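Here the structure is laid out as structure tokens; the discussion comes afterwards.
Every protein chain except one is present and positioned as in the full complex.
To keep things simple, chains are lettered A and B as they appear, and every chain counts its residues starting from 1.
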Amino acid sequence: MRDRKAFGILAIIVVLLTVPLGYYLETILSNPNNQGGAGCLGQLPTVSCNLINLTVPGPEYNGTSQLNLLIANNTAMNGKIPSYAQVFKQNDTIIFHSMNLTILAFGNANAWVSNVTNTTIPAYDNISQFSNGYAIYQLYQPTLVIPRGATVNITFVNMDYGDHHNFVLSTFPPPFPMYIMQNMNTAGEMVAMTPLLPPVDNTSDTALSNANASVFSYTVKLDLPPSVTRMWYLCMFPTHAMSGMYGNITLVDPSSVGA
Amino acid sequence: MPGDVGFGSEFLAIVFIAISLGVIGMLAALVWSNKHASEDKWMGMAKREGWYTIIFLIVVIVFATSTLGLLPYPYAHQNIHPTMVVNVRAQQFQWCIAYAPNWGTDCEAIMKIPTGNVVLFNTSSIDVNHGFGLYTSTGNLVDQVQVMPGFYDTIIYNFSQPGLYYIRCLEFCGYGHFGMVSEINVTSS
Partner (left out) sequence: MATSQIEVKPEEGQRIVQIPSAALTPYTKAWVRRFLFLSFFDFMIAGTFALLMRTDQASAAQILGELGSPGVFGQLETAHGIGMFVGWQFPFTYGLCTYIFPKYMKRTIWSERLLPIIFYLFASGISLVWLACLFGFGPGWYFLFPLPFAGGPGGSSPWPLGSSIVFFAGMMLVNISLVIFCINIFGTAFSNKYNDVFNNSPGKNNSISAKLATAMGFDAYLPSRIRNRIVAYPVATIGAVVTCVDMFVTVWPFFALLLDGSWESAGFGSFMNNLVSKNFLWLNHHPIVYFAFFPLVGMYYTLIPIFAKRAFESSRWVRAPWPLLLIPGVGVYSHHIFMDTVQPFALQMMSQYMTMIIALGSGISVFTLMGLAWRSKYNWNLTARWIIGAIMGWILGGIIGTELGDPAYNTYGHNTYMVLAHFHYNALCGIVLAGFGVLCWIFPEITNRKWYSSKLSEIHFWGTVAFAFAMVTDFAVMGYLGVPRKEWSPVIPQLPFTTGYSPYLLMASLFAYGIAISQIAFIINIIMSLRSKPLGRADEIVMPTPEFVGYEPRYAPVALAIDSPSNTSNGNPPDPRGASGELPSDGSANRANDVPSHPRTGFSSPQKFETI
């Protein structure tokens, strides 16, 4: 057998093996049930965590999926706001009147956030053209008033063309340093987080119809001690929270908001 | 025991540089020798192989045995008693360093240790392997231990010098490994 034939057979075997397996891996990467690792958060492992045998319930992770960028953009600008969410645009606040609620958050550069929320970004949050922020129910990084003990579904969409972002719920306060992982542990507690989602997959598509944003959702019951009245949502990527990519959460008595 | 020795990587660097210069010299000598080929003188060198082997063996055995008193294992130093215990819990991607008996709670942002304490670090992980690397403020790596889930790995370090020390994760633990750091402030107060 000539060398060319031997390597030709090799190439065929490699293609036959890797193409279907690659397709399989691509599929499971975008499968909502993909947990990546064992699903352990570290501090609050889920019951499905097979690293550590604990029974403390924690967040349920619903995995990563893709959302067409055009749809995501439209939803961010004009999406339906749930009936239990009372939006106060002038105060940049949303009060949730339900013990089961969904927060749909979009992360991107401040220029985009300013556009979809029709807001002027404050200077202290907009220290450079690269500063980033969240758009939640057409508000720029609103304060979220949530009944204590509510079950919250966070769905986060990364709309950015160049940056990774995520959505972390934590009890440790600003100001946030550049690398915040350590502070999450010593100055508070990381309650739940999405992975760092990659940027939009097709950055050359200006029409947005052929590009997709990554989406991750998780559900967590905010069953925290009564002493915890304030939380924050923030982006874990180095420098983002430091540059202003965070917002406030106030935990209130459910009866005070009719939940 | 690390922290008592007074030498570390500087000594190793000196040994490496010295032997490397010898190797370069050996290469130069080899090239020279080929320009002065001689069958008689070669045979003399070959006859010395036995002596060379014995000396090499003695050197490496002495090198290894001379460090038995400096092993980084607390159980190898029965007469050294720690004056303080610090619990270290590692997870992706943060440290919880707390005064014993706290474990995973009351984590110190900057652990404070009075100068002169012999500290036992009791480490474990709740997810993957990490590495507890102790650096001085000038960047000298003075001690380290692996931090494994399901086990407690311990080291003892004598903080005889005050100042700021840094802890850096020294075992690859995922995408956030590079930022997994903490601080220890060793002061006389």
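Everything below uses one rule, namely that a residue touches a chain if its C-beta (ideal position, glycine included) is under 8 Å from a C-beta of that chain, and two chains touch if they have at least 3 such contacts.
Predicted model only: the values in this text are computed from it and were never measured.
Just so you know, the chain we are not showing touches A, B across the whole complex. Between the chain not shown and the residues B:Pro82, B:Pro114, B:Pro162 or B:Gly176, the one that touches is B:Gly176.
Considering B:Pro114, B:Pro149 or B:Pro162, the position touching the chain not shown turns out to be B:Pro149 (whole complex).
Think of the hidden chain as still there; on chain A it touches residues 1, 3, 6-7, 9-10, 13-14, 17-18, 21-22, 24-26, 28-29, 31, 34-42, 50-51, 59, 61, 63-64, 164, 166, 177-179, 192-196, 198-199, 216, 218. Against the chain not displayed here, chain B makes contact via residues 2, 5, 8-10, 12-13, 15-16, 19-20, 23, 26-27, 30, 33-34, 36-39, 41-43, 45-47, 49, 52-53, 56-57, 60-61, 63-64, 67-68, 70-76, 91-93, 127-129, 131, 133, 135, 137-146, 148-155, 166, 168, 170-179, 181.
The definition used in the following text is that only the chains that are shown with their structure count from here on.
Averaging C-alpha coordinates per chain places the centre of chain A 40 Å away from that of chain B.
Taken in their complex, chain A has these residues touching chain B: 40, 42-43, 45, 51-52, 179, 181-187, 196, 238.
Partner chain A is touched in their complex by these residues of chain B: 91-96, 104, 107-109, 126-127, 149, 175-176, 179-182.
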